[in-house]
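Below you will find the structure I want to go over with you.
For this view, one protein chain was removed and the others were kept in their places.
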Amino acid sequence: MKLGKFLTAPEYRLMVVTYRDIFQSAALENSRFGEEYRKLSAVIRMDSKDIKKMGVTEGGTLVVKNSCGKVVVRVEKSAYDVPHQGVAYMPSSPWSNALVSADTGGTGVPKYKIIEVMVSDARGESITIIGV
Amino acid sequence: MANAMEIYQFLPKTNCKKCGKSTCMAFAVALLSREVTVEYCTPLKETKFKKNYEKLLEIVAPVEGSTETGLIVHEEKCFGCGNCVVACPVNVANDPQGVGIGRAPTNDKVILQVENGIVRASNIQECRRFGKNRILCNLCIITCPTEAIEFV
Partner (left out) sequence: MVSCLNKNYYVCTGCALLCDDIEVEVSGDQITTIKTACRKGFSRIRGCIEPMPCIVNGKNVDINTAIKDAAKILKNADKPLIFGLGNSTSEAQKQAIKLAKRIDAFIDDTSSFCQGPTLEAILHGKIRTCTLDDVRNRADVIVYWGADPSNSHPRHLSRYSYFPRGEERQRGWEEDRTAIVIDVRKSHTAKICGDKFFQIPLHTDAFFIDALIDALSGKVPNMLFDYDIKNLLKLANILKKAQFGIIFEGFGIYNIEYMETMARLMGKLNEVSNFHLIPMVEHYNMRGFNQNLFEETGFLNRVKFKKCEKGFDVKYGVDYSIMEVLNTKKIDAALIIGSDPMSYLPRSAAEYLLEIPLVSVGPCENFTSRVAKVTIPSALSGVECGGSAVRMDGVKVRFEPIIKRARLSDEEILKRIIEAI
């Protein structure tokens, strides 16, 4: 009974916290355009309960969007050992920056670290290619 | 690395004692501690266990590849941060003015050092988990951000 299949994919509100990942940084030094950097950057790590609630598959893709932009990234279960439903993690990268508002409220400093987004099943759409 | 229970799953589970152990579970434990090798279990050579035999060889490969103290570095997880290098009491004792104060090693007596971004073990006979007066030191494990070091 996958009625959802015929409807627009339902959207869920999440707060994204961005972070640094050494493997992604190391990949960046090697190639900004390589598969490795893209794989390690275009990813959102969610609480397994959130993944279940949304009915998406780990390793599948999600549309992550807000009024600033939209990206398609891979969804992964976070290895986090305490629940963090409603909060997801993305490595700092051009993919997360596509969702950061240019409005700095007169400070000159964008809010890079915590981003409010809506996520939905991308239904197999492949991850956004940036910078080619 | 597998635990004894996982290894046990691939054994014949007949407790035939041909390996010299009283049960297959005991054999699994012995295999894990490198007291025996997979070859000791002769029934595994039978055709019906061929797949299990191959799987077991695969599982225990890291054990056989480990250093004599059972230290394994999971290179794909290692940050090369050097926490283990500096936290290792033997390293500090053997190179107090190098790794002891956080710097590059100044001699060849260290057990752990970072090369090409990944920690590498040498002089493993110096490890406190080795030899007659061994103790279960785990300082390189608890200071690792990612569980990249394991003793099997």
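Letters A and B mark the chains as written, and numbering starts fresh at 1 in each.
Everything that follows uses one rule, which is that contacts are C-beta pairs under 8 Å (C-beta built on N, C-alpha and C of every residue); 3 or more make two chains touch, one makes a residue touch a chain.
Being a predicted model, the structure only gives us computed values, none of them experimental.
Within the set A:Ser31, A:Gln85 or A:Ser126, the residue that contacts the chain not displayed is A:Ser31. Among B:Gly20, B:Gly131 or B:Pro145, the one in contact with the hidden chain is B:Pro145.
Residues of chain B in contact with the chain left out of this view: 78-83, 85-87, 89, 92, 96, 100-106, 113-118, 142-146. Considering the complete assembly, chain A touches the hidden chain via residues 15, 17, 19-23, 25-27, 29-34, 68-69, 80-82, 84, 87, 89, 93-94, 97-98, 100-104, 106-114, 130-132.
Throughout what follows, only the chains that are shown with their structure count from here on.
Work out the mean CA point of chain A and of chain B, and you get 37 Å between them.
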